[in-house]
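Here it is, the structure, as structure tokens.
For this depiction, one protein chain was excluded, whereas all remaining protein chains were kept in their positions.
Labels for the chains are A and B, by order of writing; each one numbers its residues from 1.
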Amino acid sequence: MKKSVILGAITVAGLAAGAATAGTVDDVKARGKLNCGVTTGVPGFAAPDANGNWAGFDVAVCRAVAAAVLGDGTAVEFIPTTGKTRFTALASGEIDLLARNTTWTFSRDVDLKFDFVGVNYYDGQGFMVPVELGVSSAKELDGATVCIQTGTTTELNLADFFRANNISYEPVPIETNAEAQQQYLAGACDVYTTDASALAATRATFEAPDAHMVLPEIISKEPLGPLVRHGDNEWGDIARWTLNALITAEELGVTSANIGEMANGTNNPEINRLLGTEGNLGEMLGLDADWAKRAIMVEGNYGEIFEKNIGLSTPIGIARGLNAQWTDGGLIYSPPFR
Amino acid sequence: MSNIEFVRTEMLPEKEPPASTVGPIGWMRENLFNGIWNSIITVLFVLAIVWTVLSLLGWGIQPTWNAKSLSECREIIAATGYTGHSGACWGVINDRWLQLLYGFYPLDANLLSAVSGASAAEILADPRAHVATPIVMILGYWRLNLAIILLFVGLAPVLIERAPRKLLIVTVLFPFIDVWLMWGGSIWGPAMAFVGFVLGYFAFKILAPIAGTLIAVIMSAVVPIIWWLFLSGSAASIFAGSPIDLTLEPVSSRQFGGFFLSISIGVVAILGSLPLGIVLALGRQSDLFIVKALCVGFIEFIRGVPLITLLFVANNLLNIFMPPGTNFDVILRVMIMVTLFAAAYMAEVVRGGLAALPKGQYEAADALGLDYWKAQRLIIMPQALKISIPGIVSTFIGVFKDTTLVSIISLMDPIGLSNAIRANQEWNGIVWELYAFIALLFFVVCFSMSRYSMFLERKLQTGHK
């Protein structure tokens, strides 16, 4: 009865509304669109172009999940969130998946009641300074003015780092990356600190990137990953294994170029299981057999997504480093598809 | 009798006034250079204006309209040999002005592809490569354009005295048609919502002579609510699949953005807050203690907290206040909170109008034997609202300006979009051009509203002075 009051009110307004109590998968399927939370803009990770099409590393995860569930990588509604609004948006059911370089921490997982489905980028908080400042270590930053993005874990790490090293600083809290960059370039702060990946991305867009350097200290662990609401394990599994499918595809050498050929069956049983020609993994997830194939076909496997959006061939130019496959000495490691 | 010969018998022809008191020179002596201090001030101000205008023009007049990125802008400006602080990069406005106006609202790609011959997919990828920009604006966003035109046509009978009375039909219908145009879907949803109001009207008309006014008023509220809650949904779904259905591609309100988002939040708040504000003002003036206390509490609470905290409530808490499982759209939540916010201010403005009315008017209404509602409708409100027009319009302007605050809760209004645009590699580092463009949009709308209110004030000034 009470729900119908609301529904009635919404009918008056002519708006479609959905109840989020049913499984998220069913909601997404009924809606025909995935609501995916992204940042309001970090170059290479998520940003809209002039026609409103979003692109970036985080965006690719959303598209892969949409392709796996709905069969269409473009059936995604991108919902920009700030550091402040992202958790509410997810908790309230406004978005189904938050793919917004969010650090996996204990309290977010346990206290805020979210489930991180994995790590798509191993990051750490770094510092960027102009070369002319002549600073070579973060410990030399005594008395410096530091720009930070507010509403993130970086704020807390920064306070801890300076306190632990007993040096003083002047924090300048800023809402968005674009504003932080503006202040940093104008010299309103000496140092810009955020995740090293975002620093690299931001630096790449500067007029003279070489005049700025990222200091060697990484003061925190920032495993960034997509997250879903706590308690809907079915949906969490889909998001988790879509991400793992992208990672496994890279490990097994399945790319968007050769996937059509491989989907006809290969000698490697794991590839066959991944692409649905053997076993019934898709069915166990409540999807069809081709789910992983579609997810990989949208933007390619993990390595391709990385290279296309933030890799060395792009202006952002981030090396794989920690984010190389475990076989190449990195941390990117997917549980087996079995 | 002394003779009066020396008295002139005919008047001399009038002389021209001295050249220094008429014409431009006279005007300047009168208005700009009357006294040493004024002359000095005038000269100083002229110098300041000239300096400001020159430096703004130097910055603003740059051949950068077609640039595709900030670095290209810088190259173009460097090529012109401009030496100032920095030149304007208008390429960003050229690239993004449609987005700043309409946000991420989906283009009607089919219509555009019919016009241009390019396929719908090509159009979606880059509409302006295939179709001229004005056509993209007019046809691609025809739903929004039509909605805005209908809004103006619907408001015309209210705003302009000489508008044909027949337009009142549009006034009644446009909220429903606009909802359909903006959100899409089947036309029967909004149509059935409208039927609810019609039912309420007839319930009143039929019951008023039989059962008395009060019962009729109550029933005219109850009947539509029953209709909306239990019947309208199924009625709409019966018609929805039928051949007499008109459907538009559904658009979720998350895709609203840009200046259009500001306008839609503003218009909803303005249209919703006026009736709500009048009710609250009457409640506050009422003799009924509890009603009065509730109204005062509501008004003072809303007026005592900043809008941004109410937006936080809309964003973070409104879902918690609702029954578990209900989840409605953040833009609708924002519209509700902004409407409540505006209503509290509107109530105070209307209360001011009510208080300014001479007591004799109330007494005269009583003496005529009018009941409370009749007195309000025929005597009090027309006069009180007329007195409050300047206040009402300035509340409207204030609410419209305050819609920019939604950028803080990450909605993509023009200011929110400006941040997203600056996050793009091409436009990273752009500041002034975007702000100037946004400021211009708001200025045009708010300035015209305030001019209109001054015109209305003068027109309605009947008697009394």
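One rule holds in what follows: contacts are C-beta pairs under 8 Å (C-beta built on N, C-alpha and C of every residue); 3 or more make two chains touch, one makes a residue touch a chain.
Operating definition for what follows: contacts and distances are computed from a predicted model.
In the listed set "Chemotaxis protein CheC", "ABC transporter permease subunit", "Aspartyl/glutamyl-tRNA(Asn/Gln) amidotransferase subunit C" or "Phosphonate C-P lyase system protein PhnK", the entry agreeing with the UniProt name of the missing subunit chain is "ABC transporter permease subunit". Interface note: of A:112, A:208 or A:319, the residue touching the hidden chain in the full complex is A:112. Touch with the chain that is not drawn comes from one residue among B:17, B:60, B:117 or B:306, which is B:306.
From the set B:31, B:237 or B:461, the residue in touch with the chain omitted from the display is B:31, counting the whole complex.
What chain B contributes to its contact with the hidden chain is residues 31-32, 34, 38, 41-42, 45-46, 49, 85, 212, 214, 287-291, 294, 300-301, 303-309, 312-313, 316-317, 319-324, 397, 401-402, 404-405, 407-408, 415, 431-432, 435, 438-439, 442-443, 446-447, 450.
Although one chain is not drawn, its touching partners on chain A can still be listed: residues 2, 83-84, 87-88, 91, 107, 111-113, 132-133, 141-145, 150-151, 155-156, 158-160, 162-163, 169-175, 182-183, 186-190.
Here is the rule we use: only the chains that are shown with their structure count from here on.
With centres set at the average Cα position, the gap from chain A to chain B is 38 Å.
Contact residues of chain A toward chain B in the complex are 2-21, 33, 35, 39-43, 47-53, 77, 79-82, 84-85, 88-89, 92-94, 175-179, 181-182, 185, 202, 204-205, 207, 315. Within the complex, the chain B residues that touch chain A are 71, 74, 95-96, 98-99, 103-104, 124-127, 176, 179-180, 183, 185, 189-190, 192-193, 196, 225, 228-230, 232-233, 236, 250, 252-255, 315-316, 319, 322-330, 332, 408-410, 412, 416, 419-420, 422-425, 428-429, 431.
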